[in-house]
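Can you keep this structure in mind? I'll have questions shortly.
What you see is the complex with one protein chain gone and the rest in place.
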Amino acid sequence: MSTVIQERPPHPSPTPQSRKSFSIKNIFLSLAVFLVVLFCLAPALWQLLTSFKVNEDISAVPTIYIPTRYTLNHYIDLFVRRPFWRYICNSAFVSITSTAFSLSIGAPAAYALARLRPWGGKVILAAVLIVTLFPGILLFLGLLEIIQALHLGNNYLALIIPYTAINLPLTILVLRSFFEQLPKDLEDAAKVDGYNTWQMLLKILLPMTLPALVTTGILTFIFAWNEFIFALTFITREEMKTIPVAAAQLGGASVFEIPYGPIAAATVLGTLPLVLLVLFFQRKIVQGLTAGAVKG
Amino acid sequence: MAKLELIHLNKTYTPKVIPVKDISLTVEDDEFLTLLGPSGCGKSTTLRLIAGLEEATRGQIKIGGEDVTYKRPGERNIAMVFQSYALYPHMTVYENLCSGLKLQKTPPEEIKRRVSDAARVLGLDESLMNRKPGQLSGGQRQRVAVGRALVRRPHVFLLDEPLSNLDALLREKVRADLKELFAAQQVPVVYVTHDQTEAMTLSTKVAVLDQGYVQQLDSPERIYSHPANLFVAGFVGSPQMNLLTLRCQGRNAILSDFRINLPESLEQVPDTIVLGIRPENVRIARPEDTQIIKGRVSLVENLGMHYLVTVRVQDSQAGSLTVRALLPTDQAWNREELTLALPPQNLHWFDVQTGEAIVKRQMVGSKI
Partner (left out) sequence: MVNLNTIRSREQRTAWILLLPAILLLLLVFGYPIVRAFWLSLFTKNLGTELQPVFSGLYNYVRMAGDGRFWQTFGTTAVFTTASVVLELLLGMGIALVLNQKFLGRSFVRTSAILPWALPTALIGLAWAWIFNDQFGVVNDILHRLGLLETGINWLGNPTLALLAVIFADVWKTTPFISILLLAGLQSISSDLYEAHSIDGATPWQNFTKITLPLLMPQILIAVLFRFAQAFGIFDLIAVMTGGGPGGATEVVSLYIYSTVMRYLDFGYGAALVVVTFLLLILAVAIASFLLSRSRTRTSRA
């Protein structure tokens, strides 16, 4: 029996027709993408430009888009006439502290829910999910009373504790889905080696959880930094304010003059840390959010 | 000394899910016990119960006479090799090896000594000690996993399908190494696998499990030669044993036109009975054979050293029965019709209802 090697007909090369429609689709796609990006960045970019414009340019009609001259006056104004550096420190301190608390309280809780299957675990999980939906306005009244009663007004704790609590559900959900995906074998091996639960968490699991902790930490930092209503209500002393509140309350030299320049500069400075975070960690941020949302 | 005893172990998750129904067995100091069975038979659950990774619903576990049923895994003085090796990815090989010892506050010189002993036995080079598991090959990781168990000097070794992630060639070599290794340890070993070859070659005792019960607990040879019930007979041995349900008449089982003598030890002759014979025991009939059958060849599979021949025997009442025979390649035989001999000493009989083996054999039958 002889075998015949058959030649396959060559693949048809793309016809000119299909190549043309291919590039039309490409053009539309690029246009759409460009518009999307423009849409997303426009306001921030506009504030960036405004912050460097001299006042004449800012109040020019019709609008001048590219500054004729550049100035740093607005930025200087922020630091000279107002304690902007303090605002930055306040925001940073509150955000970092509440993030640290959120992670150290949320990670063990997430582990317990993921691996230890406690009685009532499902109820707790449902409660955590539902609680994520509460807008701050529902809580501020009760919290205000507590803070007044405990004389915690104008105390950093008045912000740190609520922020930690508000970030807890997200922390627990994201870390829980992460713990569930860890190979069970490693915990079995650790148990056989003789680790108790605490040692296992600290020495075995935590090092492996580091990426998830970073992701969650970034998310909680963003939430804390951006928070407004509690920061507005609970902190009234000027030098303790956080950036969003301080920027919103920037007054001008006279009562009729709204300082658009310094406001723009404040916006840029107030968002810079976050922009940097997003730039470096965008992949992780998306991972964290979708993990929490999808699994929920 | 460090005898392992399982006494009426039961693990019930829900009324419908009971992976371990009632298992009792003992493993002595120098015994190597394999838990063999298909997936879902309860072997892995039993191993986890011994380890303490699952909690027994009923029953007792004793190690060295001490009741450890409710003790944490770390308190039972056992060591386990996992199927996936479960090496801590963020620790070096050295740290992986000694993590259990560190927890037990073993003095550092002792740790060093044990690690180098184990490394020597397993052929783990010094240069590997500072690497992380991710930088090792599969075979190296497997050896580190075994090493981690060795350095613990436990009372019982537990191994959960440690070879299944290795490629076929490596598996044979490591199998031989493991056998040598654990023979030198003189501590009870419990090994879980679904691979019969591993079970047969490595162990001193085999427990065949199915549906949460021990079907037979015996040496590998006896499991093969004297299966206690239908399940064991059909599970152990490749190619699978021929199991034929036959009618009985008088003191014979009827296979088509052929009669096969029932064993003398059978007191009451039932209506039907199950006959078992391994394909490797079926051979081409020689003139002096008395117990024979004849049928048409329906399938021939070339297995290299043998042909696996499927023969169809016509039965007036039961339709056709298939008998498979393993025939050597160097023998000539008729490719259409075959006369096969069923040597009486290789026949197994089983009760149709219970599946239990009927104590055996003998006999000389005659063809009508």
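Every chain is named by a letter (A and B) in the order it is written, and numbering of its residues begins at 1.
As a working rule, a contact is a pair of C-beta atoms (placed from the backbone, for glycine too) under 8 Å apart; a residue touches a chain by one contact, two chains touch by 3 or more.
Note that this is a predicted model, so its numbers are computed, not measured.
From the options A:Pro67, A:Pro83, A:Pro108 or A:Gly153, the residue with contact to the unseen chain in the full assembly is A:Pro108. Across A:Leu78, A:Val94 or A:Leu168, the single residue that touches the chain missing here is A:Leu168. Where chain A meets the missing chain, the touching residues are 29-30, 32-33, 36-37, 39-41, 43-44, 46-47, 50, 58-63, 105-106, 108-109, 111-113, 116-119, 121, 124, 127-128, 130-146, 161-162, 164-166, 168-169, 172, 197, 222, 225-226, 228-229, 233, 243-245, 247-248, 260, 263-264, 266-267, 270-271, 274-275, 277-279, 282-283, 285-286, 289-290, 293-294, 296.
On the side of chain B, the interface with the absent chain consists of residues 52, 55, 70, 72, using the contact rule stated above.
Convention: only the chains that are shown with their structure count from here on.
The touching residues of chain A, counted against chain B in their complex, run 183, 185-186, 188-196, 199, 204, 207-208.
Those residues of chain B that touch chain A in the complex are listed here as 48, 51-53, 72-75, 78-80, 82-90, 99-100, 103-104, 148, 152.
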